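All protein chains but one are shown at their positions in the complex.
Note that the chains are named A and B in the order they appear, and that numbering of residues resets to 1 at the start of each chain.
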Amino acid sequence: MPFAVVLILLVVGSIIFHVLSPWWFTPLASNWAMVDVTMDITFYVTGLVFVAVNLFMAYCVIKFRYKKEARATYEPENTKLENWLTFLTAIGVAAMLTPGLLVWANFVNVPDEAHVVEAVGQQWHWTYRYPGEDGKFGEVDAERISDDNPFGIDPDDPNGQDDVLVYNPEAHLPVDRPVKFLLRSKDVLHNFTVTEFRVKMDLVPGTDTFLWLTPTVEGRFEVLCEELCGIAHHTMRGAVIVEQQEDFESWLAQQPTWAENSARAAGNAQIGAAQYGVCAACHGQEGEGMQALNAPKLAGQSEWYLRKQILNYQNGARGAHQDDVYGKQMAPMANTLADAAAIDNVIAHIQTMPDNPAEQTIEGDVDNGKQLYRVCAYCHADEAQGVRAMNAPRMAGMSDWYLKRQLENYQTEIRGQHPTDFYGFQMSLMARTLYGEQDIDDLIAYINTL
Amino acid sequence: MEIGLIFLAIMLASLIGWLLKQTINTQPWVAEGVDEASYQAPYNARPKTVALATLLAVITSFFALIVSAYSLRMELGDWVPLTEPQLLWTNTAVLVLASIAFQWTRSAARSANEQRVKTGLVITGMLTTAFLIGQYIAWLQLSAAGHLVTTNPADAFFYLLTGIHALHILGGMYVWARATKRAFAGSDSVEESIQLCAVYWHFLLVVWLVLFGLMLST
Partner (left out) sequence: MSYVAIADRDHEEEHHDPQTFITKYVWSQDHKVIAIQYGCTAIFVGLIALALSAMMRLQLGFPDTFSFINPENYYQFITMHGMIMVIYLLTALFLGGFGNYLIPLMIGSRDMVFPYLNMLSYWVYLLSVIILIASFFVPGGATGAGWTLYPPQAIMQGTPGIDLGIILMLASLGVFIVAFTMGGLNYVTTVLQARCKGMTLMRMPLSIWGIFMATILGLLAFPALLVSAIMMMLDKTIMTSFFMPAISSMGADPGYTGGSPILFQHLFWFFGHPEVYIVALPAFGIVSDLLSTHARKNIFGYRMMVWAIIAIGGLSFIVWAHHMYVSGMNPYFGFFFATTTLIIAVPTALKVYNWVLTLWEGNIHLRTPMLFAIGFIFTFIHGGLTGLFLGNVTIDLPLSDTYFVVAHFHMVMGVSPILVVFGAIYHWWPKITGKMYNETLGKWHFWMTFLGTYAIYLPMHYLGFAGVPRRYFAMGNTDFLPDSAQDLNAAITISALFVAATQILFFINVFISLRNGKKADPNPWDATSLEWQTPDTPPKHGNWGHDLPECHRWAYDYSVPGYDDDFIPQNVPADIAPAGRDHGGEH
């Protein structure tokens, strides 16, 4: 008896849980309402079966529980009943399958008017390519991929010259226009998912895959990678911003094309030297950093990382958090660099500085640090020299007290939580694998030995 | 994967066909369903034969899957067809002879002709060894011609298929060696071993012909 009651309670409880649950599909933001409808149909059919079969079972347990004088009926089979049940089940299956297949037919046929965006996955971030004016993508090839050509575009392909390259994980889409995402992976399997869009597809190195949808709601939606792609799989996030056609176009116009990228002039170190005067007050003439002024060493840091951080300060991704005392000092300084050329010039100057290891201020248990560093090495490389393809900066020989403060900033969400600070977000998830100050000290002590 | 599927369809069809021939469609709770008097437990009780048949099914599944992988991989862009060494024709002939020799040994064993059994076993063993050596020479020739395992998927598959086939032959040689030892020790219980070995040899010959044909045609 108690058993049957529990079974009934479980059935009722499951229904109540379902009804009360705040955890449900995210609000739909694409044309795939039919997916939700199919889902609802399936829910009703299976829900009915779940309730019916289990309640019947509970009834049997009550009604036919052991009684001394009772005796079971002998009934080897009942073909008629079994045929009926088969028939009903088949109907239930058909009721679920038919809408499913219809929607799928829709999904595999991309409408002709869809515009195309290429989402490129790699360990562990997203980048995008738009076909540009001519509507055609240039040829790409995994063998051509390098730091200067992260998309692996064929430089001689005329179709590729006007390809718009978005080297960060944020794509923009015009609202209410069907879009076909071409999916390409540089290294391993990934999966392009936007929960609100309902559809997803794997990225397979060596082949192009696709999915299509029409975004119907303006706003910012998170892109997740949902195919295990290594230890930082969970940090592979991005965003899709759905906006009006005009906004989309003006955004697109600001993005560099392949031709512009390859034609970009290198920074001028001499001009940069003049601009660096402002910086020298804190970071030192030689970019050696000054702990007293909380300014880290710059010399020896890679140019791409410096550029990204200056831009981060300029657009508020860094130095805007109210508790970011030192970042708030840096932000206005970064704004003194008027344009991209100015930034390039300063960086070119910094590249000319002598790279002497920074003074070491932190001590700790190197062995423990080595153990902890295993995870970091996936991105920052074994010698902590940084890896451009991973967007992970150099740490060896840089100001150790600064590294420590950044780690604490990541942990306390002072850094890495701004919506446009994608790489910072990635790092903040990683920083949380360190626990307590001792771990950080140990780790940095180990980096100091590299 | 089509090949895998076809193989499975055949497997399952024969399984179900066989089950139908059994008592599977009777109503087991009805006594008359089984004619107990005539029911002498399963068949004529040859467990080793049944086990060999099952093993051959497993091996077939294994090769069928490699072959489907082969055909899928072939369709990708970087496949450069391989010109198989001429030597393989000779090897094939040797393997055919080995099979024939085993068949001859088998009939000798059936007619309990000890001397012929011994001769047959030795000849089979020599021919099979010759085949293995021949395959190895073919490997050497290929790699001397610059076709290493990693040169091209066609090459890789060549080494894989021949290697795995050779391993199966080696497995057979183990049983053959035991049977031969017993035959020379004068034991009279080698007939079953020889029976089974002969079937296995024929089977591996067929597998080889399929693999060879596949590689030639692509």
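Here, contacts are C-beta pairs under 8 Å (C-beta built on N, C-alpha and C of every residue); 3 or more make two chains touch, one makes a residue touch a chain.
Nothing here was measured: the structure is a model prediction, and the numbers come from that model.
Engineer: Give the residue, chosen from A:Val199, A:Ala259, A:Ala273 or A:Met290, that touches the chain omitted from the document.
Structural biologist: Checking the options A:Val199, A:Ala259, A:Ala273 or A:Met290, the one contacting the hidden chain is A:Val199.
Engineer: Which of these touches the unseen chain: A:Cys229, A:Ala334 or A:Ala445?
Structural biologist: Selected residue, touching the omitted chain: A:Cys229.
Engineer: Which listed residue, A:Glu77, A:Glu113, A:Asp156 or A:Glu246, touches the chain dropped from view?
Structural biologist: Touching the chain that is not displayed is residue A:Glu77.
Engineer: For the chain left out of this view, which of B:Leu55, B:Leu87 or B:Ile123 touches it?
Structural biologist: Hidden-chain contact among the options goes to B:Leu55.
Engineer: List the chain A residues touching the unshown chain?
Structural biologist: 3, 6-7, 10, 14, 17, 21-26, 32, 34-35, 38-39, 42, 46, 49-50, 53-54, 56-57, 60-61, 64-67, 70-78, 81-82, 85-86, 89-90, 93, 96-97, 99-101, 103-105, 107-108, 122-124, 141-143, 145-147, 152, 183, 185-189, 191, 193, 195-196, 198-207, 209, 220-222, 224-235, 237, 372, 374-375, 378, 387-390, 413, 417, 425, 428-430, 432-433, 435-436, 439
Engineer: Extract the touching residues of chain B with respect to the undisplayed chain.
Structural biologist: Spelled out for chain B, the touching residues are 1, 4-5, 8, 11-12, 15-16, 19, 22-31, 33-34, 36, 39-47, 50-51, 54-55, 57-59, 61-62, 65-66, 69, 72-73, 76-79, 149-150, 153, 156, 160, 164.
Everything that follows uses one rule, which is that only the chains that are shown with their structure count from here on.
Engineer: Centroid from C-alpha atoms only, then distance chain A to chain B, rounded to Å. What do you get?
Structural biologist: The computed centroid separation for chain A versus chain B comes out at 51 Å.
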